[in-house]
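Only one protein chain is missing from this complex, and each of the others stays in its spot.
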Amino acid sequence: MWRRQSSPYLLLLPALLVLGVLFLGGLAVAFEQSLGVMPALGRLSPTLDYVRIVLASREFWTGFGLTAYIALTATVLACAAGLLLAVGLAAAGSRSDTLLARLPLVVPHTVAAYLTMIWLSQSGLLARLAFRAGLIREPGGFPALVNDPYGLGIILTYVWKEAPFAALMLYPPLAAAGRGLLDAAATLGAGRLQRWRHVILPLVAPALGAVALIIFSYTFGAYEVPFLLGQTYPRTLPVAAVERFLSPDLADRPVAMVYNLVITLMTSAAVWLYLGRLAPRLERGKGT
Amino acid sequence: MRRLSLLWFGLPLVPLVLWSVAFGWRWPDLLPAAWSFRAWHYLGSPPAGLGPAVAESLFIALAVTLLALLIGVPAGKALGTCTFRGRRAVEFLFYLPIMVPGASAAMGLQPWLIRLGLTDRPAGVVLVHLIPALPYLIRAATAGYAALDPLVEQQARTLGATPAQAWRLVVLPALAPALAAGAGLVFIISLSQYLLTLLIGGGKVVTLPLLLFPFISGGDRAIGAALSLVFTVPGLLLFWLLDAWLRRYRLEVRL
Partner (left out) sequence: MSDLVVHDLTKRYGGGAGIEAIDLAAAPGELLALVGPSGCGKSTLLRTIAGLTAPDRGRVQVDGRDVTDLPPERRSTVMLFQQPLLFPHLTVAGNVAFSLRLRGADRREAAATVAGALRTVQLEGLDHRYPDQLSGGQQQRVALARALAAAPQVLLLDEPFSALDAPLRAEMRELLRRLQRQRSLTMLFVTHDQEEASLLGDRIAVMQAGRLRQIGAAADLYDRPASEVVARFFGGAALVPGRVIEGQCFTEVGPFPANGATGGDVLAVIRADQVILQPWRAGQPEARILDVHFAGGLLLAQVECAGVVLQARLQVHPGFALAPGQPVALRIQGPVWCLKEEVDRCPSPLTLSAD
């Protein structure tokens, strides 16, 4: 008769079950397998051997370094580009442009990688334009941006896809503050650089941190783009993990799981940082 | 600003269109040597398997969206309106799959899904797609519920609405924009999944991304371009429609 308040736990149950079983459960099995426990093969006792093998392998550390480097660079560049985009959007004051900024979400990473290939490969469009401009004489003259040791193609693909996302997240605090803040700073005698340091950056700082963590975790754990645009060696951790997982040799399975463990730990740390430190600050910022 | 956005986003897609109708586009030509609809003809023919792949993708995406709504809306209600113990732990769990790649969990799940007979089947793929997609719907539903004024529902009650009527006529329309945005996102996420579909679908469940992938890692460029367009353009349309519909509510939804 009276409206009874449904228990929050009951409401949460389906979601908790689904994510608990599928996500946490899957990770738990992966963890178990990384310790070498594989009931199918009759191996029931945990061992740290596989962990030791991986931590001692050069292939792993090279892969780790490459993954971290790509993720960090892509994050920094995407955030910088996104910030510039957001400032531009805020200055222009038009709200309808955020729609266009959301469009890259629709382009899957596979297609984005394809676009990078079309434009930036040594026989790609930019190379052909350079040839027409007389800057190079043959495909080899154009710098290797795809399947290259510096992962440039991968990074550029991420920047293309993630910068608009970053702009979308950085735009609200700037828009909320409005032009007024920048103008006020200018009248108080702040030069261009000072306006950036003392007005813009503090405004976006919490959102910037959040965006950076999101982009970092995503690019650290992504598979498609590094697989398509990366070299055969070294491989990023996610690509190596999948390769080992699909390998017919079942001894590769625990190794794949150790790789997965590392990926999970790195990205979980980012979530913890985000929720623990940045989200509360973001909430406070919304009040202004 | 709009011009910049158009440039940043629109221009890179142009060669896709060109490639899809190209017949031989070799170095160092800036335009294809000849034009042909061969790639499109191929896609239209049965051996290409485009029809079944599209159907499979849409079916799975729809199933994922529906399940996400059924599971995520109550969760959003709990997070958006109630205070309870363990809230931060729950938020942490729900937030994890957004940043932690679901592939690791999928690899762990595989032996169990084999045992349950869910691999190589759309059902299994639907389940794993929920991992990266569900958190987004929960976030959207949480935001929607948090923005609700509880008094509005009570106002409806005093005006004569039963709880069911209040929900249908007042609460749901208020939630609709947020839920629509969330559902749209879930749909797109499921459509674009490659690795998860491959790991659990075992290559037997063929969605658009799976069809596309081989062409990109080295195959007929023209067909790859045409497929990419088939993939991207409907998604664009969906987003544009969604935004136009949301605008009707004169509300801006932020996730």
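Order of writing sets the chain letters: A and B. Residues in each chain are counted from 1.
Simple rule for what comes next: a residue touches a chain if its C-beta (ideal position, glycine included) is under 8 Å from a C-beta of that chain, and two chains touch if they have at least 3 such contacts.
None of these values were measured; they are calculated from a predicted model.
Only one of the listed residues, B:54, B:174 or B:236, touches the absent chain: B:174.
Touching the omitted chain from chain B are residues 149, 151-152, 154-163, 165, 169-170, 173-174, 176, 249-250.
The definition used in the following text is that only the chains that are shown with their structure count from here on.
Taking each chain's centre as the average of its CA atoms, chain A and chain B sit 18 Å apart. Contacts from chain B toward chain A in the complex involve residues 1-2, 4-6, 8-9, 12-13, 15-16, 19, 27-30, 70-72, 74-75, 77-79, 82, 84, 88, 90-109, 111-112, 127-128, 130-131, 134-135, 138, 157, 163, 185, 188, 191-192, 194-195, 199, 209, 212-213, 216-217, 224-225, 228, 231-232, 235-236, 238-240, 243, 252, 254. Here chain A touches chain B in the complex through residues 3, 5-6, 8-12, 14-16, 18-20, 22-33, 40, 85, 88-89, 92, 94-97, 99-111, 113-115, 117-119, 123, 125, 127-129, 131-132, 139, 160, 163-164, 172, 213-214, 217-218, 221-224, 227-228, 238, 241-242, 245, 256-257, 260-261, 263-264, 267-268, 270-272, 274-275, going by the rule given at the top.
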